[in-house]
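Here we show just some of the chains, and they stay where they sit in the whole.
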């Protein structure tokens, strides 16, 4: 969503043209049907990532937990959407409240105020729905860190609180026009499609939660092999496809910057995948499918904040670096012994941090020139931007970690979060949902 | 030598395995099966509790030397039972005679191959 500021001038010119009233692409409400078409599509693509994530995670857990794990993603679709419509959008994109902690506007309750609003050629509803998908996927990502060991009720309450107290403020800071990170440095902290807001916040929160909740019974002694890597691979495929909406949609355009974001996304995903494949081949003698998928994710995560500012060569580099660092991070985790079940921190946390910081070295020249033109001194260096990036990353980390810990404790002490041992052994599916995933396994 | 076959609840597999391992019975073969016995209530399907005709169960097969039969059987009974008193559906144990046991790797036979 970086695009807003950069396009200000352009948009002013365009708006003049629109209201000159002589174009078809406007349908009389100032709508650009082309941009709107791509934003609608992007919204669908990002929604597709939720079942994609459900499959990715669902395939990695043990058979008895597959539905429970998928429900972590699906429940987020339900809960976060309803909250978003009622007041979440307002908290993210309303004007600063409580000193800028989050946004608010009564007018945005139930999205009432935007029923016929159009901005920059796109109906506000579309922007709101597009953004709402990010509010769904972020808590769903966290669930990977404590997979296979939480109560469904506890989870449902947790993500509701987390969305309100962690996601919405962060989103406001980074993407709202009056958010303080949006206005840091010359031209803002760069977070094109959610490196800090989505991946770092989810990764760090997952880490905190995994440590707070403790490991799964038997971990790490008992191995817990994936129940369905085929499902995981399909999930990875859908995530890649959906990420086009995630990143290219974040341009809120259907133009050059959209194309640049799409290209960077594709390049980084591929580079990440190949890097992981090669590392694993040398390290373990075999290139696993899960490794390939993990590399895809590492690349995609790293390019998320960067997609608007890096060229293809930079995107390739980010993919390579992120996959390498995530690979190492997971090896270290295995040493440290905490149980981040599906590596939410190892991939999203590490990949997000890598991307948000390393992007500084691959920024497109034109962006730097524009940034410089916005400073008083007329100069702006990579190191200065690096400082802004590091600051934004640290702020996200600290905020997400502290708030998550508080929410965890509250939920765990009141209604309970961690599964009782009996339920964990029975599996989430039987304990919390009264079902099991693969009936076909048993003759009947 | 005996072959001990136990049919237990799927959800008890971890518990039973942990208990067996504690008692040093580590070699075991596990099979997904479905069973029909006296058990009746189980799943929820669109707001209704349903009784699957065949309920998923897990079957353990454990070849043991004669002096291990009792401990194996008792361990299974204790760990596979629901609560103190058991519940319908907890399962069965069958004991059948076994004439020979062979370790494929070495070709060893009899008690020491178990």
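Letters A and B mark the chains in the order given here, with residues in each chain numbered from 1 onward.
What we mean here is this: contacts are C-beta pairs under 8 Å (C-beta built on N, C-alpha and C of every residue); 3 or more make two chains touch, one makes a residue touch a chain.
These numbers come from a predicted model, not from an experiment.
**Student:** Formula for the whole complex: give the number of copies of each chain kind, using the labels shown.
**Tutor:** Here the full set of protein chains amounts to A x3, B x3.
Convention: only the chains that are shown with their structure count from here on.
**Student:** Please work out the Cα centroid separation of chain A and chain B, and write it as a whole number of Å.
**Tutor:** So the centre of chain A lies 44 Å away from the centre of chain B.
**Student:** Residues of chain B touching chain A in their complex?
**Tutor:** For this pair, the touching residues of chain B are 10-12, 14-15, 32-34, 42-45, 52-54, 56-57.
**Student:** Which positions of chain A touch chain B when the two form their complex?
**Tutor:** 64, 217-218, 425-427, 430, 433-436, 439, 441-444
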